[in-house]
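What you see is the complex with one protein chain gone and the rest in place.
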Amino acid sequence: MNSTVSESEPLLQVEDLTVRLTVEGRRRPVLRDVALQVRAGEAVGLVGESGSGKSMTAKAIDRLLPRGAEVSGQIRFAGQDVRGLEGQALRSYRNKVAMIFQDPRAHVNPVRRIGDFMTEALRTNLNVAAADAGKRAVAMLDQVGIGHGERRLRQYPHELSGGMLQRVMIAAALLTEPQLLLADEPTTALDVTTQAEVMAILDDLRREYGLAVLFITHDLDLAAAICDRTAVMYAGQIVEVRESALMHDDPLHPYSAALAAARPDIDAAAGRLAAIGGRPLSAFEAPDAECAFAPRCPHAAPACREALPPLVELDGGLSRCVRAAELRGRGAGLRGATPSDPRLAAGPTSGGQTGE
Amino acid sequence: MLLASLLVASFVIFGALDLAPGNPIAALSGGRSLPPSSLRVLEARYHLNQPFLAQYWYWLSNALHGNLGISITLRENVSSLIASRIWTTAGLVLYASIIILVLGIGLGVLAGLRPGIVDTSALVTSAISAAIPSFVAAIVLITLFAVKLRWFPALGNGTGFLSNLRHFTLPAVALAISSLAIVARVTRAAIREEADREHVQTATSRGIPRRQLVRRHILRNAAIPITTISGITIASLIAVAAVVETAFGLNGLGAYLVASAQSKDLAVVQGISLVLVTAFVVINLVVDLAYAVLDPRVSLGRRAG
Partner (left out) sequence: MSAAAPAPLVTVHASRARSATGLLRGTGPAGIASAAVIAIATVVAIVGKLVAPYDPTSANLSLNFIGPSGGHFLGYDFEGRDVLSRLLAGAQSSMLGPLAVVIGALVLGSLLAVIAAWRRGAVDAVISSVVDVLFAFPGILLAVLAAAVFGAGLTAAATALAIAYMPYVARVLRGAALKERSQPYVAALEVQGASATAICLRHILPNIAPLIVAQATTMFGYAMVDLAAVSFLGLGVQPPAADWGVMISENQVGIPEGYPLPALAAGACVVAVVIAFNLLGERLFERAQGAR
């Protein structure tokens, strides 16, 4: 097993990932040709609305797809093929890639103690003695800002608040010293103040342990806060990958531009909330031979409907918009459509939604 | 809460005497004519010239001391009549409970964990057997196994432990059949539901091996609804045992209850009813306790949703 990764090769590499599920008796795609890269120690954001496929991508990476899912494409971790792993190899993969989930209360077994939850993987997979595992758990709890660790270990999940439980989940995930953390909307179910605390903890831990993070969210700005690069998904496809710092002012896809514009600016007064007309498409509704976003796109041109746009490199990022290079050259770039644009008049859909 | 139920239940049982058409004496004697000396004894024993609540109090305190009155028909202590029969009923219910728990939960777990043909056949079997009332099962079993095949005896208690076992097998199966189906279905549903829960996904994502996953997360969590339904089902056996005992000619409390109801031996009916309702309440209490132990989210005395 190759444990040393060269600087140039990414820790996680996903290529041409297509996933089909049987929905109501029919085979439908939920992910289409998803390509993603995460380098060691890098934080990558994965942003999209409900149905965009972001959670599904994380599940595919962690081999948590439902039975009967049809998967094609490549997933490589540290140079190793992930899809073919079985048995012991799969289990040790799971120790190196940890996942935290959206709703901590649903994702922690309510009838077992916190200590049991946290140390289970250590005791089972890594054969760490119970007492030692307990000590490590207490130390980790301290790192996520939970004091009185020994007492907490003996408590049950229902005795902790949502925010604390999420921190416990993060601590538990880090106990096996993973190299990659998949964070599936870890703060969506929390209130704003707790959200900020948890984000801060994630960021600190990432820097301290040199973790690579794939941070999934529906909130573009949240991703930009702690991620070096951001990928945007729409209708089961990646439509843009960009450095987070550049994303807001110089996006490479009209959808990302619209997402960024849809968030109300606290400094400016707006007569109307900017919204993207129409409703988000799921992967299985998206057409095969044209740009999925075209019906809602203020910049749509005949060229967009001729074929499925490929993901091309542009200014150090990736874009699935055939007009991206052209639009960047003009005036306000892809953010040309303003809220008062009549083409945006239809429908109450907005960009920032609670994700799946 | 359950104790309150018991109290009220005992009140109702006692009050039944008052509800009977005609005066209490007629009810107690079952319509037979009694010599005046017996009438006076009855009056004194049941404190019939005292207010209703006082009568109730006397009856209850006597009952708690083990004195349940005298049987009109057999002229013996109701308590001793009950005592001689209680082990038959208890044994029958125990035997049936074991069948229900082992087969019912076992089948349910198998069907829940393995989708496919095991599951579908289990569902079909349980749908059919759930609809078979105990007395129908009784006659079918007697026809098949006692008369045609002669594997088991048809009637009676038998003497000695092994003989008892033989005699009790068909009745226990008859008693267990429909309840078994219900327990199997609920077990299967509970396992299915737990297997789909998110916390199982968390454990999977941590690389916990399948066998341990099933044991520590699926089975352990499903144990809660499984225990509840098992308890409820076993408690309900207490009443249905009467039917099975009658069908198989077993000398148990249930059969005796029925016979006394027919002969209107009210003291016996009241006494046995009290014992049966108490047993019912006690089993429910045990279920509540087990629930509190299994599910740390609830405090004693309440069953969460």
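Residue numbering begins at 1 within each chain, and the chains themselves are lettered A and B in the order written.
As a convention for this text, contacts are C-beta pairs under 8 Å (C-beta built on N, C-alpha and C of every residue); 3 or more make two chains touch, one makes a residue touch a chain.
Only a predicted model underlies this, so the values are computations on that prediction, with no experimental measurement involved.
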Using the touch definition from the top, which of B:V102, B:I128 or B:L165 touches the missing chain? B:I128
Considering the whole complex rather than only what is displayed, give the residues of chain B touching the chain that is not shown. 1-2, 4-6, 8-9, 12-13, 16-17, 19-21, 27, 127-128, 130-136, 139-140, 142-143, 146-147, 154, 235-236, 238-240, 242-243, 246-247, 257-258, 260-262, 264, 266, 269, 273, 276-277, 280-281, 284
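Just so we're on the same page, only the chains that are shown with their structure count from here on.
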If you average the CA atoms of chain A and of chain B, how many Å lie between those two points? 54
Residue ranges of chain B in contact with chain A within the complex: 197-199, 201-209, 212, 216-217, 220-221, 224, 294-297
State the interface residues of chain A toward chain B in the complex, per the touch definition above. 62, 64, 90-95, 98-99, 101, 103, 106-112, 120-121, 124-125, 156, 158, 169, 172, 176
